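Sending over a structure as structure tokens; questions will come in a sec.
Shown here: the complex without one of its protein chains, the others still in place.
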Amino acid sequence: MLLSLFLFPPQASTNAPEVDALYLFLVALCGLTALGVITAMTFFAIRYRRTPENVVGHDIHGSTALEIFWTAIPFLILMFVFAWGASLYFKLSRPPEDAMEVFVVGRQWMWKIQHMEGRREINALHVPVGRPIKLTMTSEDVIHSFYIPAFRVKADVVPGRYTTLWFQPTKPGEYHLFCAEYCGTEHSRMGGSVIVMQPAEYEAWLAGTQTAGGGTPSSGLTPVQLGRKLFVEKACATCHLNTPGGVGPVLVGIYGRQVELATGATVKVDEAYVRESILTPMAKVVKGFPPAMPTFGGQLTEEQVMSLIAYVKSLSDGGDAAAPAPHSGAAPAAPTAPGAPAN
Amino acid sequence: MSKHRYDPQATVRAYIMVFACLMIFTALTVAAAFVDLGAMNNAVAMAIAATKAVLVAMIFMHLRGGSPLNVLWISSGIFGFVIMIAFPLLDLLSRNILGIPGK
Amino acid sequence: MQTSEAKKVNYLSAQHTVASWLLTIDHKRIAILYLVSITVMFLIGGLMAAAIRAELLTPAGDLMGSDTYNKAFTLHGIVMVFFFLIPSIPATLGNFLVPLMIGAKDLAFPRINLLSWYIYMVGATIGIVATVTGGLDTGWTLYTPYSTAYATTNVVMPAIGLFITGFSSILTGLNFIVTIHKMRAPGMTWFRLPLFIWAQYATSIVMILATPVIAITVLMVAIDRGLGLGIFDPKAGGDPVLFQHLFWFYSHPAVYIMILPAMGVISEVIPCFSKKRIFGYNFIAASSLSIAIIGFFVWGHHLFTTPQSMYAAMAFSIITFAVAVPSAVKTFNWTATMYRGSVSFEAPMIYAFGFMGLFLVGGLTGLFLGALGLDLHVHDTYFVVAHFHYIMVGGAIMAYMAGLHFWWPKMTGRMYPEGPAKAAALLIFVGFNLTFFPQFLAGYAGMPRRYHYYPPEFQIFNVLSTAGSSILALGYLLPLGYLLWSLRYGRAAGRNPWGATGLEWMIDSPPSPHNFDETPVVTWEPYDYPDAHRRTAEHAASEAARV
Partner (left out) sequence: MSEIASRLQHHFANEEQQYDAATFGMWVFLVTEIMFFGGLLTAYVVYRTAYPEVFATASHHLNVYLGTFNTIVLIGSSLTMAMAVHSARLNQRQKLAVYLILTMILGSVFLGVKAYEYTHKWHEGLFPGNFFYAGPDAVHQRLFFSVYFALTGLHATHMIIGIGIMLVILRMSMKGRFDETWYTPVEITGLYWHFVDLVWIFLFPLLYLIQRHG
């Protein structure tokens, strides 16, 4: 255990062994390079040390061939390392489409986590083993950074916008969760644990019959339900009707599509866009509509905004208004699967 | 002191010419601002400003006829400035290509 | 000052009043002023480091409260970076040596040189007073919106301190550039310049182009707190990532402000103690410039975990790897210089060996950080802390020590005692590795930086590290002792105790106030050790023949 800690933290995600492989490769490459240079240096220093017979060095100016050699070879090796690192990064930048989504809000000094099924927790994240998990994150105050060493992943959590992090746990267990970006007094205690569970256990945990770990009891409402409630409470529904004719555009089916703006530009409707539409509606005004939507900035918490987004998203899932199918999984969800690009 | 011969009349004439040009360009750029040139608006405004800047630097500031070293260094400043703008812009403009927040 | 031979007036003995020091415009005296001030800064920063290490001995934060700890590492980082390491080699050795090495009587603007020291003192005083009285707890990186809107400490004052200090750096760089361009002695062509000068020139480029950006950026932070400007505050529509771009636009090139002069020192020391021409002069000179220039394109590698776009991250990563190549070229050339040399092991050379080993480790681990997928794991962990201490403490300070020992006889006219000097070099090397190597392991194991409390399984690394740091502290205190001792008791050095080439070794130690009695005319290449040796041998032979 101790010995293994000297090498790695536990490897508990699909990403971890890949990062460790690159790490070990670099350890070997750099180790050999360093060893080579230090050996040469030591050898020269001893072999050509000053002696009464050797009071002055040979008159050597240099060698262009050698210079080219030791410029080009490291360059090529380094480009290879770049490609390796970048390919890992590329993978980590693109969550799989079937990833399970979880909302994360950071604030001084705690992590608030909201599962799509309604369960909320603080400073703990329960996830099932073997499924890709996608976190959509934001912060209420300063920059934080969501870091799980056992998964070898980390992403900053920035106020005013969403960031994404995904991973696929491979081993049940409890792992450290840290805040890696300095955020003030209790930065070092802003953490907790990630609990990876067997799917069945996880289902049970979601349902509230706890088998492991903490987590506050479920509020009963899923983000979509909460969003629907807010949509009525905050009077969104007075302008955004389910059929054309309201003051604002119909929101059914817009998620994932391109909308045309008054300026002629188009944007894709994603989390960031919906968020912006709610908090600073004037920034991007939809074509054909007056800039009549009031600003909700300052009136909604980050969690509420996330719930509204979840709700707006659900309007395009075929789950709510569009098709009354009880389970989105039941219908052939091809064109409107969550996150699927809608051309 | 400068090695070049100094011709007072020519210098004053050059200054006044430059001043006149700067005035004309100012008028031009203000006029252009009220015409809708689409995306060209910014380009035109910046091109005019750059021309004015070159005039001031070359004539008023004696960059022309001075040491090439001055030109070299001022270019390095412009170069640094361009880098400083280019990368954050690259960042900003390529932020939403993937459509994944934060990537 | 009253050795029998040194009846001649030198820059130290010329005048003795306090005013003659505080109002001096002699670059050599200004160098000494800087030397004293940065040593004080180093001790302050080192004291903070000692506090940090003591606290981290145990996982629980039992020695000081969280806020105190946060202030301690912030003060440590700011003092060490801005008030110690950035001015260290340029403002002391550089100030002293640039005119001497190119055969000039002074820097181009002596008054501005003095001004830069005063600006530095004012900035540093404001910075220190602010951090000691109110304290600053933002980390040296001052990230927004924490620094602008949430920190409860006094951000404005230290920010203004940094803003002011920036100008001292700018003025030093400006002075060097003009001096190197315009003040070289006849015959001192660009390719006859010592590599230390090339390094200073490259450093000055970075100082000129990068420092104003940090100045304006911290000024905006200060104004933001005062006026609610909100340029970097997301609540006001600003973008905190833009702050990071601007901050690192300076602060990455700034790491080259710290390492380039160090590389310059090593390029002087190794040939001298190998009695051999430096291998690949042109390539080392060119690599200094390319590090300075390419170094401007890589700052985004500090932003890999931020919402910086993936494409920008890739661009920054690939250039990061490219900028490692010139460092590689230097490393290989230094090694090759020893090949078929005549290597001796005086203290400066021991320090230079230390530099080589530690810089290598620091630089190579930089490659780990530059690899995108890997950085996502190690960013903001102790792996990064270890990386930069290996370069900044292991690399830059080792080289600074090498340079200080190398030119100490020139600066003071006295030799330091060789034995303690070697012992100190060894102690520093051992203590250093014990302090910072475990931090690589802790970092990869997942220990985040700026952590006051940490999970108990990391304690083993921290115990090792703290133990090492006490050895390290001893190692740094030793030179302080024997160098001061040598001022009084050291034996007189003579003009050229190392048998080095270079104009600075052809004049008295310590040099006269005007450096050169008559302007030297340079007709030889730099580092012509074999030739110089032959010349002295021939000279000696003819002398002997005449007798």
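Chains here go by letter, A, B and C, matching the order in which they are written, and residues are numbered from 1 within each.
Just so we're on the same page, a residue touches a chain if its C-beta (ideal position, glycine included) is under 8 Å from a C-beta of that chain, and two chains touch if they have at least 3 such contacts.
Bear in mind that the values here come from a model prediction, so they are computed numbers and not experimental data.
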| item | value |
| --- | --- |
| Missing chain: touched chains present in the view | A, B, C |
| Hidden partner chain, touching residue among C:14, C:229, C:487 or C:522 | C:229 |
| Touching residues (missing chain, whole complex) on chain C | 99, 104-110, 170, 174-175, 177-179, 181-183, 208-213, 215-217, 220, 223, 226-231, 236-239, 242, 245-246, 249, 514, 519 |
| Missing-chain contacts mapped onto chain A | 263, 280-283, 291, 297 |
| Residue numbers in chain B that touch the chain omitted from display | 1-3, 6, 8, 11-12, 15-16, 18-19, 22-23, 26, 29-30, 32-36, 41-42, 45-46, 48-49, 52-53, 56-57, 59-61, 66-67, 69-70, 73-74, 76-78, 80-81, 84-85, 88-89, 92-93 |
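The rule is simple: only the chains that are shown with their structure count from here on.
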| item | value |
| --- | --- |
| Selected interface, A-C versus B-C, where C-beta contact pairs are more numerous | A-C |
| Where chain A and chain B are represented by their mean Cα positions, the distance between them in whole Å | 42 |
| Chain B, residues touching no fewer than two other chains | 98, 101-103 |
| Overlap residues in chain C, where contacts from two or more other chains coincide | 241, 307, 310 |
| Parts of chain C lying in touch with chain B, wherever the complex brings them together | 177, 181, 205, 209-210, 213, 241-242, 245-246, 249, 296-297, 299-300, 307-312, 315-316 |
| Residues of chain B touching chain C in the complex | 69, 73, 76-77, 80, 83-84, 87-88, 90-95, 97-98, 101-103 |
| Residues of chain C that touch chain A when the two form their complex | 61, 66-67, 70, 137-139, 141, 143, 145-146, 149-151, 234-235, 237, 240-241, 274-277, 279-283, 304-307, 310, 313-314, 317-318, 321-322, 324-325, 328-329, 331-333, 335-336, 338-345, 353, 356-357, 360-361, 364-365, 367-368, 370-377, 379-381, 441, 444-446, 448-455, 457, 460, 529-531, 533 |
